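Here is subunit A:
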Amino acid sequence: MEEVQLMKGNEAVAHAAIRCGSDGYFGYPITPQSEIMETLMAERPWETTGMVVLQAESEVASIYMVFGGAATGKKVLTTSSSPGVSLMQEGISFACGADLPCLLVNVMRGGPGLGTIQPSQSDYFQSVKGGGHGDYKLITLAPASVQEMADFVELGFQLSFKYRIPCMMLSDGVIGQMMEKVVLPPFKPRRTQEELLEQCPWAATGKTEDRERIVITSLDLDPYRMEKKNEERQSRYRLVEATEVRYEEFMCTDADYLIVAFGSAARICQNAVESLRAEGIKVGLLRPITLWPFPGKILAKYAEKVRFMLTVELNAGQMVEDVRLSVNGKVPVYHYGRMGGIVPTPEEVSTAFNKYL
Partner candidate 1 sequence: MSNPIIDPKNLVYEKSKVLSDNTMHYCPGCSHGTAHRIIAEVIEEMDRQKETVGVAPVGCAVFIYNYLNVDFAEAAHGRAPALATAIKRLNPEKLVFTYQGDGDLAAIGTAETIHACNRGENIAIIFINNGIYGMTGGQMAPTTLEGMVSSTCPNGRDVAIHGHPLKITEMLALLEGTCYVTRQSVHTAASVRKTKRAVRKAFENSLQGKGTSIVEIVSTCNSGWKMTPHQANLWMEENMFPYYPLGDLKDK
Partner candidate 2 sequence: MAKIKGAVLVDTERCKGCDICVQACPYDVLALSKTFNTKGYAFSYMLHPDQCIGCASCGLVCPDGCIQVFKVKE
């Protein structure tokens, strides 16, 4: 029997992390996501599943604890919000350079700088374009409900371990803080060390006689080897782009117009689409679930059919650039956004849409 519960998105992440057999959580408190660590500490999973939970001295330390845990093949995560995620960028780049799987969660707030503690989606670029140095990508999942915040924990780990690419769950203060019904994933035991060794033969688990020592590093001073490593990583990125695109379509089949929005903005747009439809306007909503890999191909397909596209984001216009790249000038692509922690109403979205009719 599935048990329906009422909780915040942040709490759902914590419960899902325990239930999916995570080995460790390392984090530093920051609004609006502190409930994640608070829930974990209250649940005391170290007494049940053996999961380690540790409050680090900074986000910098948190991400390197994640790096250390991941280097030994463990299933580890950290969570933070925008300024904290900025601090983690060095470590995220190092984890990408060392091809380490891990789950990162950004419950976005408005910026730049300290900005605000209110919701925002202004870290889209940071997450999908590589916020740190070097050529790298993060698999980026954008939940639009408490249920998805719970579900994307295990999905994020699965994708991350499959491709050895860190996975970012890019949530925001709306989804993190709102309470909604959720069915938590079933309990799954943590992997045994034997299972870990089978899944992660690359991990630094202690040099046995039957193999060479393993070094987890992003460093190689030989330019030819370094380029090869980069090319191999890029080939995994191409594979992810070819196979892991996820999106949701809402009333798109007969649409003359398309709204593109992710996360909490997509929730608002869904209401806007319903009221516009009631007025007889054939508008659909495409919600990218993976922000990288971006659902560009499906958008290019819709560009053949619709008259224009409108992206709605809680930022100054970030994803709109990827939508424009995807449609390559075929149709106009407009942007409507609010900043500073303001969440627009469906009516505001409808009004913005109607301007372009």
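As a convention for this text, a contact is a pair of C-beta atoms (placed from the backbone, for glycine too) under 8 Å apart; a residue touches a chain by one contact, two chains touch by 3 or more; residues count from 1.
As a selection rule, all candidates are chains of the complex that A comes from, given by their letters.
The model shown is predicted, which means the values in this text are computed figures rather than measured ones.
Of the numbered chains 1 or 2, all belong to the complex, but just one touches subunit A: 1. In the complex of the two chains, the subunit A residues touching candidate 1 come out as 23-24, 26, 52, 54, 56-58, 60-62, 64-69, 71-72, 74, 76, 90-91, 94, 98, 204-209, 213-219.
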